[in-house]
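Scroll down for the structure; my scribbles are underneath it.
Of the protein chains in this complex, one is absent; all others appear in place.
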Amino acid sequence: MNGIPVLTLLTVLPVAGAMVALAAGKHARAVALVTTLAGLVLALMVWAQLPADGSIGLVERAAWAPSLGMEYHLGVDGLGALMLVLSAIVTLMSVDAAHHAHRQPNLYFCLVLLLEAGLFGSFTALNFFHWFLFWELSLIPAFFLIKLWGGPKRGPAATQFFVYTMAGSVALLLAFLAVFLSTGSMDFGQLTAMAQSGALEQAVNAHLGPVMMWLALGVLAGFAVKIPIMPFHTWLPAAYSEAPSPVTMLLTGAMSKMGVYGLLRIAVPLFGHQLAQIRTPLLTLAVVTVVMGAWAAAAQTDLKRVFAYSSVNHLGYCVLGIFALAVPATGAAVQASQAAALNGVILQMFNHGITAGALFWFIAMLQERSGGQRGIDDFGGLRKPAPVMAGLMGIVLFSSLGLPGLNGFVGEFLIFRGVFPLSWVAASVSILGLLVTAAVILTVIQKVFSGPVPDRWASFPDMHGGERLAIAPVIGLMLLLGLLPQVVVQNINPTVVNLLAHWRF
Amino acid sequence: MLAWTIYLSFAGALLQALLPKGKPALSRWLALLVAVVGLLLAGAGFAAGAGQGLKVIVDVPWVPSMGIHYVLAADGISLVLVLLTGLAAVAGVLFSWNIEERTNEFFAFYLALIGGVYGVFLSFDLFLLFVFYEIAIVPKYFLIAIWGSTRREYGAMKLALYSFVGSAMVLIGLLAAYTTSGSHSTGLVALAHAGLPVSFQMWVFPLVFTGFAILAGMWPFHTWAPTGHVAAPTAASMLLAGVVMKLGAYGCLRVAMVLFPHGMDPWGFAVLGIGSWRDVFAVLAVIGIVYGALVALVQTDFKFVIGYSSVSHMGFVLLGLMTLKQIGMTGAVLQMFSHGVLAGLLFAIVGRIVYERTHTRQLADLEGMHLSKRLPFAAWAFVIAGMAAMGLPGFSGFVAELQVLVGSWKADPWWTAAAGVGIVVGVAYTWRALQRAFFSDLPPSAHMHEHAHELGAITWPEIAGVSMLVAASLVVGLYPRILLDAIEPAVKTLLAGGGQ
Partner (left out) sequence: MNYADLFRVTLPETALEIAALVVLVADLGFLRKAALNVRASVAALLGIFGCAAALWTMPLQAAGGLVYPGTGEVLLMAGGSAAVAQIGILALTVLTLFLLMDAEFTQHVGEYVAVVLMAAAGGLLIAAAQDLLIIFIGLELLSLGLYILAAFAKRSANSAEAAIKYYLFGGMSAAFLLFGFSYLYGLSGSTNLAQIVAAEQGMHSGAMLTIALVMVAAGLGFKVAAVPFHLWAPDAYEGAPAPAAAFIASVSKVASFALLISVSVAALHIFHGTHGPWSLILAVLATASMVLGNLVALAQVSVRRLLAYSAIAHAGYILLALAYFSDSPTNPSVILYYIVTYGLTTIGAFGVVAVVERSAGSDRLDAFLGLHKRNPALAAILLVLFLSLAGIPPLVGFWAKFNLFAAVLGVAAGAAPFGLVALALAMSAVSLYYYLQVLKRAFVMPAVTETPIVASPLTLAVLMMIAALVVVFGCFPALLQNWIAGFYPSM
């Protein structure tokens, strides 16, 4: 613990920024830019200060409401810190992307910053109550961002999004309430230790009877909706496509990671044993998510829906990797596979966030230039009038496809490397998803950028200097991670080892 | 120092009554001054007294022949509720800023009501408490009947009669307790230690508890609440839901449960799993939670939604009390505070900010008005209040309801399960009201053209009132210890059987 409570600062910063933005009127975007930049700097500071052994660092604790087991308990390990950096980057990208004039910009950026606060808060919380507070906090701004600035069908989309997520939250809350009633603790660390020693299950059985599996399912339900895992995904296409693109960046780039993070921070540590018992059905769901997500993407004609489903597919890999972990570690080989898969999952979370964020950014640019069009068949041959855009977006698309040398590859490769020894069936079927995704993305590239240029796009404006400047760091990051993944892995790996050491399947 | 909250309010009421007519501004500022000083006193008293056990403020003989003393005292529970009263009082004045008709009379009744409420929360003599309790009833009648709206005379009369019947039940029980105890004292502490016979407690407890619970809106005696709330002028419905319903719950706790604890003992037999008065009231509370929420879900009048939601939220208070667990009862007291703030806020938005400008409370009419654009302040205030009311974490309602649920789980998991249903429905009706009233995408209705005129700008008292209440809910939600540190020791003392 160092002198400055960086994590608290990180949480408070966007809230303060939100208030300033609300008051700033037309200058709200500038405020938001400054705030998110400062957030990124802080997040990188956190990343730099991580303990080398992969344990939880930068801990801040204070009593909150002891009778309810509430404690102000913050801390990050490599996983949390990486998610902080990701959230900071994606929010910055989103703010950057939302540069055209909005109605009520002050409210818009206020909500975006509140959403960022929700993300920061939930990635640093180590106490259920605290975590849940921010988990819910992020939901509200997201709802309104869709509801107020979305497309024509924004009303139902927002409501569906809200109801699904809320229902998942209720299941999650009830399950956690049961855990609290049995153990009297809401602290992730304590509960993880109890789960590892089996004390958690004993306590639950003693207080509530044999309901441990139900609790596991309740917690899973909450995360399954958020990620989403099929068949809990039905809110997603409407929400992603109706939301304004900068908001979709946030939804897919950062918010979906809250679900995966929750699996890693809560579901697996506390209910690993239960997950192991239902591993086959879970893996089936994960494979379905991967494959069906890809197929569904292939069937779409709306670019936003295409990438919405391809996001489902990409997050499916994360889920696959996590569920595949759930076997008792019986030897060094299994442990190595688990470590590989987990490393892959964490990298994939980060990479998907960056890539998906960038993709929707490009969609935003396309929409802006075409008067709101985003059908896959609405464009064509754009590489001629807009070569820079075609090139950069191509890089992003190839990253999404998982081309070696770009960031998307590393994560997926590690996941498959880990999953194959653990469950070769699931891995094999999932390969199908990889192939279909590749086909989808190549189709997009072909239909949008290749072929003859329709007359109306003959003077399609290319990216201007500001845009190029803004997107360049992102592209750079993709290349960096693709070529030198150890920049991240060196911090992630100790965390992975540390996490696995505390889990019991 | 706390005692001055009472005297000051009554003095303010008297002064208002004597003010010359036709000077509304003077009345308002005077009322605001009185309320603010009251709040400061309450806050200072809270800061000085929280967590220090029962502190007696005044104790002088009042009616020596009956052993009645004028005893004002405060423990953590009283302090929290006094603080709530202070907040609600200031907010109520702010949201009454637009009352032009008979302003001084309005504030005279208003401050008399506030004084009575302060008095109840600070009384530690049974009859003193009862006196203040009744003092609070009469001004309510006039506030609603004179300055109210929709069927105001009916609503006011219903409220007054329900309250009076409830207090008659209480008075019977108190007279019985006084004569049976033979201790020749009416002090709460003395009576709690009087060792009243168990068989006696068995029939007095339900009587007194029901008498108080009527005012707390316990199902099936809740019907006064929605009509009363709807009929009342904004400040009165804020106070009604915000603090007056708390009087009932407070009485249940401070009088019924403390003086007649054995009334909650098992009967020795059970019907349908109900084996004691405690079970009976817990089940009624749960029914209230679910019923209030379900009925709120189908209301067409915006204010009725809030009115029934109060029934539902007060169900949590009663359920928390009936858990007889430290955590559940702490939650109940916290819920009193939380609901007090939030109900006030919701009524202020619906009754004052929206209704005074649109002149309709029908959700169907509001749907076509696009209020989120025309009254963004109201819309966002309602979003925050609604989130808090539906129990999202970070607001006061979450901690309170969670504690109640945890406590009720320890008492009987079925209660928790049923109350959980109420929470889910609570999210639904809040969301429905929010969507329909503020964020509807319906095309402008024909009706709207009549109201196409510009809606008046938000005034400073509205902003101040909303900000104050939102801040209170947020502070308590984010840092519940500020109140819990006061409530927990007090509840512990009560539970320890030490009476007070």
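Remarks
To keep things simple, chains are lettered A and B as they appear, and every chain counts its residues starting from 1.
We adopt the following convention: a residue touches a chain if its C-beta (ideal position, glycine included) is under 8 Å from a C-beta of that chain, and two chains touch if they have at least 3 such contacts.
Keep in mind the model is a prediction, meaning the values are calculated, not measured.
Considering the whole complex, the hidden chain is in touch with B. Of the candidate positions B:17, B:294 or B:421, contact with the unshown chain belongs to B:17.
Only one of the listed residues, B:15, B:36, B:57 or B:176, touches the absent chain: B:176. Residue B:135 is the one among B:11, B:37, B:57 or B:135 that touches the chain not shown. Touch with the hidden chain on the side of subunit B covers residues 17, 61-66, 102, 105, 127, 130-131, 134-135, 137-138, 141-142, 145-146, 153, 156-157, 160-161, 164-165, 167-169, 171-172, 175-176, 178-180.
As a convention for this text, only the chains that are shown with their structure count from here on.
Subunit A and subunit B have Cα centroids lying 43 Å from one another.
Residues 63-65, 67-68, 70, 104, 107, 129, 132-133, 136-137, 140, 144, 147-148, 154-155, 159, 162, 166, 170, 174, 177, 180-181, 208 of subunit A touch subunit B in their complex.
On the subunit B side of its complex with subunit A, the touching residues are 326-327, 330, 372, 376, 380, 383, 387, 392-394, 398-399, 402-403, 405-406, 409-410, 413, 420, 423-424, 427, 431, 435, 439, 441, 479-481, 484, 488.
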